[in-house]
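My questions all concern the structure below.
== chain A ==
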Amino acid sequence: MNITKGALLRLLALLAVFGLVAAACGGSSDAADDTAVDDTAADDGAEDTAAEDTAVDDTAADDTATDDEAAAEDDAAMEEDEAMADAGPIKMAIVAPSAQDDLAFTQSMIDSIAASDAEIELSISDGLFVVEDAAAAIRGYAEDGQEVIIVHGTQFGASLIEIAPDFPETTFVWGTASDTQGLDNVFAYYPTAEEGGYVNGVMAAMLSSSGTIGVVGPVEAGDAVAYINGFVEGAEATSDVTVAVTYTGSFSDVALAAEAAQAHLTNGVDILTGTSQSVVGAVGVATENDVPWFGTQANQTPLSPGLVVASQVYHWEFVLDEILALRASGVLGGEIFEINLANGGLVIEFNDGYALPDDVRAAGEAAIAAIADGSIDPVG
Partner candidate 1 sequence: MSTPGTSQPASIPPMLEMRGVTKRFPGVLANDRVDFDVRPGEVHTLLGENGAGKSTLMKILFGLYQPDEGDLRLNGVPIRIESPTDAIGHQIGMIHQHFMLVPTLTVAENVALGLKSGRGPLTDLQAVSARIEEISSSYGLAVDPSVAIWKLSVGERQRVEIIKALYRDAQLLVLDEPTAVLTPQEVDDLFVILRQMSSAGRGLIFISHKLHEVMALSDRITVLRNGRVAGHTTPQETSRQELAQMMVGRAVKLAPDKPSVEPGADRLSISGLTVFNDSGSAAVTNLDLTVRSGEIVGIAGVSGNGQRELAESIIGMRHPSSGSIIVDGVEVAGSEPAESRGAGLAYVPEERMKDGAVGEFTVGENLVLVEHGSDRFSGRGLLRFGAIREHCRKLVDDYRVKTPSIETPTQSLSGGNIQKIILARELATKPTVLIAAQPTRGVDIGAAEYIHEQLVEQRSAGMATLLISEDLDEVFGLADRIAVMFEGSIMAILDTEAATREQVGLLMAGVESDPAPAAGVALDR
Partner candidate 2 sequence: MGSFFTSAVLVATIASGLRLAIPYLLAGLGETVGQRSGVLNLGVDGVMQLSAFFAYWTVLETGSLWLGVGAGLAVGTVMGLVYGVITVTLGATQGISGIGIFLFGLGFSDLIFRRRVGTPKPIKQLPEVEVPLLSDIPWVGEALFRQTLFGYLAFASVPVVALMLKHTTFGMNIRAVGENPQAADSLGISVGRTRYLAILIGNVMAGLAGTALVLELGIFQQNLTQGLGFIAVALVYFGAWRAPGVMVGALLYGLVNATVLQWKAQGIIPREASDLASMAPAVLTILALVVLAGRVSPPAALTRPFSRH
């Protein structure tokens, strides 16, 4: 009896450890496969399949390995750093709050790295919505000798201020943020999301027949508020429409975002838009009620192939290339980058599956051009 109980308890302990590991790492076991850029296709379902059955052990083993080797690699990596800057692929890591294929914020950066011309050896830690976990990952990557660490989340700023000074040779890239916190080895980046918002707003106003448009926002902060303010500006500049904006208070509460969209529909809204990874629920509501949807952060067409009109997509390749070039020339940080319609960092991707009237599309394209050449200020 005692023996059985002991064995069961050990089994249980194993299960608990597995649970903790799974919770802590989520799908970031992908990070172990230090994938070369060319392979980092956004849809990695197929090649991962083989590893699936052993995924658990892999994760656990990799974790311990990382810990054990970290100390040993530490010194070596620092010494090698200088030499490696010129030769071979750049060692880059990304720490992100949501899933790498979230069709939103995190995916925009992953896709951009994949699209970059530079030769990059990438490690990914995604799904780190707990700030403490992300901080541990950032420090871990720095200790591992990663050359460039992308800290993809405004909320990780406080951790970064503590960590970055300890690794003066490492370049930290933090966004979305519009300042570098005065650190020499930190680059900051942000999208002028209000530009795409404005363009979407112009088209939404023209499509709306009820004269009321609904916006499902997460928390009033970062690129979410920029996108939404631009959207309202663009819509109101185009026709006499009312734009109702709801901030649900959560970046990730899918159910709440869905009900927020539902509440808009009750009030006669006939066009919807929204931002953050929580909007997948709201897109579902739009689909169910046959209401057109405008996307942002990534191309959201797959969520509702018939109703997504257009999406503002972030292309960070331009920023990445700049940063890598600066690093090669010895500048490790200190600059701030913005992506916008003019520099090609922001792109409005239209969905061919949605029959957009020509005049609306033309108005949208005109707005893009006007913002790019500065004749329209998207924040009024």
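One rule holds in what follows: a residue touches a chain if its C-beta (ideal position, glycine included) is under 8 Å from a C-beta of that chain, and two chains touch if they have at least 3 such contacts; residues count from 1.
Keep in mind how these were chosen: all candidates are chains of the complex that A comes from, given by their letters.
Note that the structure is predicted; figures quoted are calculated from it, not measured.
K.L.:
Pick out the one candidate among 1 or 2 that is in contact with chain A within this complex.
P.N.:
Looking at which candidate touches chain A, I get 2.
K.L.:
Would you pull the chain A residues touching candidate 2 in the complex into a rising list?
P.N.:
The touching residues are 5, 8-9, 12, 15-16, 18-27, 29-30, 42-45, 48-49, 52, 55, 98-103, 107, 127, 129, 212, 214, 219-220, 242, 244-250, 252-256, 258-260, 262-264, 266-268, 277-278, 280-281, 283-284, 287-288, 302-304.
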